[in-house]
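Please read through the structure below; I'll follow up with questions.
Apart from one protein chain that is not included, each protein chain of the complex appears where it belongs.
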Amino acid sequence: MSINRYLQKYRSALILIIILILLPLFSSEYIKVVAMQIFIFGVFAISYDILLGYTGIASFGHAIFFGTGAYVSALMMLKAGFSFWATIPFVVVSCAGIGLVIGLLTLRFATIYFTIVTLALGQFCYFLLTNALTYQYTGGDDGLHGLPMVLQTKNQMYYLALAFLLAAFFIAKKIISSPLGKTLVAIRENEFRAKMIGYNVLNYRLIALVISGIMAGLAGSFNAAMLRSVFPGFMGASTTIDVILMTILGGMGSLLGPVAGAALVIICQQYLSSYFEWWLLIFGVIFVLVVLFLPQGLISIVYRFRKKNTSGGLN
Amino acid sequence: MNILEMHNIHTYMAGFHILEGVNLTAEHGKLTILLGRNGSGKTTTIKTIMGLTPARSGEILFQGRPIQKLHDFEIPWLGISLVPEGRDVFSQLTVEENLLIAVRKGKKVPKQRLDYIVDIFPPMKNLFKKKGRNLSGGEKQMVAVARALVNEDKLLLIDEPTKGLAPIMVESMRLALAEIKKNATIILVEQNFEFAGSIADDFLIMEHGKIVCSGEIGDLINNREMQHMYLGV
Partner (left out) sequence: MTSQLFVNILLSALSLGVIYFLLSSGFALVFSLLRVSNFSHGSLIMWGAYLGIYLVKALSSFSLGLIISAVMIGIILALVEFFLFRRLYGGNPLFELLLTFGLIYILDEAVKLVWGAAIITVDKPSFLQGTVMIYGEPFAILRLYIFGLGAFVCAGLYFLLNKTKLGLIITAGIENKEMVRALGININRVFTFVCWLGGFLAGIAGFVLAYFNGLSPEMGTNQLLNVLVIVVVGGLGSFMGAAIAAVIMGLAEAFIGFYLPELAVLSSFIVMFIVLSIKPSGLLGEE
């Protein structure tokens, strides 16, 4: 493909990336922080999409991974003097391990088992973090604070978060278009057929869970580094709920949708919640409507619109 | 007179094209066997008639009336009963309850139908209080057929009743079907050609989601070549 055609095809993506690169030059600190949250939760939502959108299994405790990543990094940095980057391998290993254990326990059965067990496990982990027994390590409800800076300036952190999102997006894209990704979609579409053809459905789901778990864990650990604090809420139901909202509203099974969903949810949380007491009710109604009538999420409206007007889209 | 006709029926399952234009007729009062290799679409044909895997296109006429648009639960009310491939006797219910749940009009199985059932399957007498899950394979098959007899239906669709049965059970099933045949039209799916050939009037052969051959059973019995070609006998 010639450079020109390439530019043409990815024009809007490039424009968006350039805007994001220039953003810190003319925006307030507050907007930068919000943007960083969007980038990190964007990765978290992408990880969720790999599981929900492409593999077709719903975790209701995805914050387990997010929280594990955050706490592993935070504890190792604070209590053992590790640098942020040195904690990453441990985050990867622990999240992969948790994914394997949960998956091996539950994925043999109907996937609803997985959903419920992850929900319960998420609550369990949350209680564990806030329990009196673990207070001396986890700081209980207060969380842990004063993590060392990863980079010197806010702007550098901003670019790190942006790079993290872009890297996660392209890795996820690679995975999805690899034979592995194709097989996951085939299983999601027709488990019966996939089994007949001889795919080991359990193994493929396990792989997806582990990949998703690792990515979510990394998002958690970047979040800890960004905020220089961790809170038990990272592990809690509200974090899981956020990621579900982001993925469904944005549009599952599209990678880009969940990132857009992350932006939407975080911006609404920042701005709407102070205006309307009942904005969550509206969110609930929109969520239900999307599930019923727009299963590809809000981003599918954009795609439909673009298809009509131009040829070639972001995908 | 044809009790059932299917015209150019196409059925999809999970996006796969399973029935690719089925045309068939079953004559009133006759026993028609539906033959064909595993996976050729016999069960799907039966389920399509029952509305369980609705046809995407084509027409199904029952006593001249189109039924392909009806809901699955409306079709039995026309006087059609199904004995499914897996028997599907409810394991948590007793045999008595398995029959009772099939009754469409009234609150219990009519005495006369009960007598008729016991007449056809004498061993049923001692089974009524047994739970479905405690039945043997042969007993389950009996109950599954009996369940299709409680309503005095005009058309019975029976899917592989001898699958996995001991030879002695196969023989008693043959006798039972010969008896049932006197009062109802039957479409019988069978792999066991010997069994089917001995009680059938007409035959249909299915291959890759189509009826490829049909006629009177005598023609098939005398035609070794055809048997070999389609049935691998």
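Note that the chains take the letters A and B in the order they are written out, and that residue 1 is the start of every chain.
In this section, contacts are C-beta pairs under 8 Å (C-beta built on N, C-alpha and C of every residue); 3 or more make two chains touch, one makes a residue touch a chain.
Quantities reported herein were computed from a predicted structural model and do not represent experimental measurements.
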item: In the full complex, displayed partners of the excluded chain; value: A, B
item: Candidates A:3, A:19, A:132 or A:196 - the one touching the absent chain; value: A:132
item: Given A:105, A:149 or A:197, the one touching the chain that is not displayed; value: A:105
item: Residue of A:120, A:149, A:197 or A:301 in touch with the missing chain, whole complex considered; value: A:120
item: Per the touch definition above, residue among B:41, B:84, B:138 or B:209 touching the missing chain; value: B:84
item: Hidden partner chain, touching residue among A:10, A:82, A:199 or A:287; value: A:287
item: Among B:93, B:118 or B:229, residue touching the chain not depicted; value: B:93
item: Residue numbers in subunit A that touch the chain omitted from display; value: 52, 56, 58, 60, 105-106, 108-110, 112-113, 115-117, 119-121, 123-124, 127-128, 131-133, 237, 244, 248, 278, 280-281, 283-285, 287-288, 291-292, 295
item: Subunit B residues touching the omitted chain (full complex); value: 50, 52, 71-77, 82, 84, 88, 90-93, 97, 100-102, 104, 107, 147
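Assume only the chains that are shown with their structure count from here on.
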item: Touch list for subunit B against partner subunit A, complex; value: 14-16
item: Complex interface listing, subunit A residues touching subunit B; value: 189-190, 192-193
